[in-house]
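These notes concern the structure reproduced below.
A single protein chain has been omitted; all remaining protein chains appear in their positions.
In this document, chain identifiers A, B and C correspond to the written order of the chains, with residue numbering beginning at 1 in each.
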Amino acid sequence: MRVPIDPRYNDYDTRGHVNNAVYLTYFEIGRHRAWQALTGLTDDFPFIMMEASVRYVSQAKWGDPLTMDITVAEIRTKAWVWSYRIIDPRDERLVAEGRTVQVMFDYEAQHSMRIPDHIRARLSNG
Amino acid sequence: MRVPIDPRYNDYDTRGHVNNAVYLTYFEIGRHRAWQALTGLTDDFPFIMMEASVRYVSQAKWGDPLTMDITVAEIRTKAWVWSYRIIDPRDERLVAEGRTVQVMFDYEAQHSMRIPDHIRARLSNG
Amino acid sequence: MRVPIDPRYNDYDTRGHVNNAVYLTYFEIGRHRAWQALTGLTDDFPFIMMEASVRYVSQAKWGDPLTMDITVAEIRTKAWVWSYRIIDPRDERLVAEGRTVQVMFDYEAQHSMRIPDHIRARLSNG
Partner (left out) sequence: MRVPIDPRYNDYDTRGHVNNAVYLTYFEIGRHRAWQALTGLTDDFPFIMMEASVRYVSQAKWGDPLTMDITVAEIRTKAWVWSYRIIDPRDERLVAEGRTVQVMFDYEAQHSMRIPDHIRARLSNG
């Protein structure tokens, strides 16, 4: 799934590059967009982050357009993995890539839970 | 009341200055610190923002230490005004100043309320 | 000029509202977009902020779509004023409004300057 990114001026730091931490915010935008598109759940994000990683491949400067490809890379019993690629769509240059692992979480009861079957089926399409 | 500011690298934008929006974040740090010190309420911020303004006086560059003076400038029936001055403590140079107006707010009932007398008394010391 | 806003999950704070400081970031998005559209200068922002103010009118919650109207409200010799209205486009509900004053600035020479005539003419269309 391709998700557009709308870079903001204050995403860039004194070097004129997108700040390294901002990529996790970009991943979050993609993750929420993809979750909503796949599950139809637009207000509820019943999962909690376990791991995140980013590999910085090339510099994103002010004025470079950015977009993101996001896919479900793996589904486990309670957790699943999103994989992200941030690219400059003018030439498909890879800017950064990464993955996050999140676990299904019951925020009321404050514990992790199995991924429900209907969610699992939807995520399989991602 | 003087409140220290711990500038972060990503507070600075491509010009090497603290980004203009970040001053409202600095004001928020000061406001929460002062509220806690005056009222003793450390987890509860029962107010909602009505207005904020900033006047940018001189440039804050990476490496410049910053601190903040915050005072209660006015107390009304339901609202009060904080006044802020961001300064470079090396020479008391004024970097920015501003004020915010916030109204006492009952988040349960979702309506504004009179400032309770015991809070009013505490704010008067700010 | 109407500029779309793409709210991000971390624009919202623990109350579930867009954080008060983020409105200045939204204003910046609109200002840069409008500057580029009016002047054709896509990489250069030769001005410096003097003042900003926000009036918070209604709460923006996660899921509420947001857009922005931005106009040039006043043009002086060296400075000009942008006026902003953040609205929920579903019913044109006003969420926040504000204005910023910025002065034309020569970053090389580090001093303010008159607004050049060709820029003035373009801003008059905003």
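Throughout what follows, a contact is a pair of C-beta atoms (placed from the backbone, for glycine too) under 8 Å apart; a residue touches a chain by one contact, two chains touch by 3 or more.
Because the structure is a prediction, the values reported are computed rather than measured.
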item: Residue touching the undisplayed chain, where the options are A:V54, A:I70, A:I86 or A:I115; value: A:V54
item: Footprint left on chain B by the chain that the document does not show; value: 6, 8-10, 25, 28-29, 32, 42-43, 62-63
item: Chain A residues touching the omitted chain (full complex); value: 15, 20-22, 24-25, 28, 48-56, 100, 107
item: Where the missing chain touches chain C, by residue; value: 9-10, 12-14, 16, 19, 21-22, 62
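Here is the rule we use: only the chains that are shown with their structure count from here on.
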item: Intercentroid distance (Cα basis), chain C paired with chain A, Å; value: 28
item: Gap in Å, rounded to a whole number, between the CA centres of chain C and chain B; value: 22
item: Interface hub residues of chain C, defined as touching at least two other chains; value: 25, 28
